[in-house]
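All protein chains but one are shown at their positions in the complex.
This part shows subunit A:
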Amino acid sequence: MTSAFAGGTADVWAALREVPDPEVPVISVVELGIVRDVAVDGDAVTVTITPTYSGCPAMREIERDIVAALEVRGFARVAVRTTYTPAWTTAWIDDDAREKLRAYGIAPPGPPEGPDLIPLRRRRVVPCPYCGSERTTLRSEFGSTACKAIHFCDACRQPFEEFKAI
């Protein structure tokens, strides 16, 4: 086995862009916005990530996936640390990733709410990711993972998931 090549910060980011989110594999952990910092020191690298939700059960798997992806690239010592500030927001998901979510059948997150008082009755429109209709109904604030809600499209009769805006 040849000696590892390791690499610089840009190589690490490139490697992380190939680590899929385990719950939403169509986007990478970088596109999801949870990779906050990368620090390279020779063959050692420290990756700082932030959880989407305090109790996100996928965090450990994500850590393992990051370590595996970087070890393959020759980094002998990979450390993953977790930070909680600033708090993750769906605003960090860029336009390309939003389009990937939509094509995958998940309505991308709308703009995060401001800190003002929560309205008593909320009626926001979530367009259907399949047909684009705005005639959709919220079925459940919570879905198969902490980051998603469930809607139903009254036009194409499809249930679909929404990436919750926080």
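Quick note on the criterion: contacts are C-beta pairs under 8 Å (C-beta built on N, C-alpha and C of every residue); 3 or more make two chains touch, one makes a residue touch a chain; residues count from 1.
Rule of thumb we're sticking to: contacts and distances are computed from a predicted model.
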Not counting the visible chains, the remaining one has a UniProt entry; which protein name from "Phenylacetate-CoA oxygenase, PaaI subunit", "ABC transporter permease", "ATP-binding cassette domain-containing protein" or "Anti-sigma F factor" does it give?
"Phenylacetate-CoA oxygenase, PaaI subunit"
Which candidate, A:C56, A:C131 or A:C156, sits in contact with the chain we can't see?
A:C56
Residues from subunit A at the interface with the omitted partner, ascending
51, 53-57, 83-89, 113, 115, 117-118, 120-122, 139-144, 146, 150, 164, 166
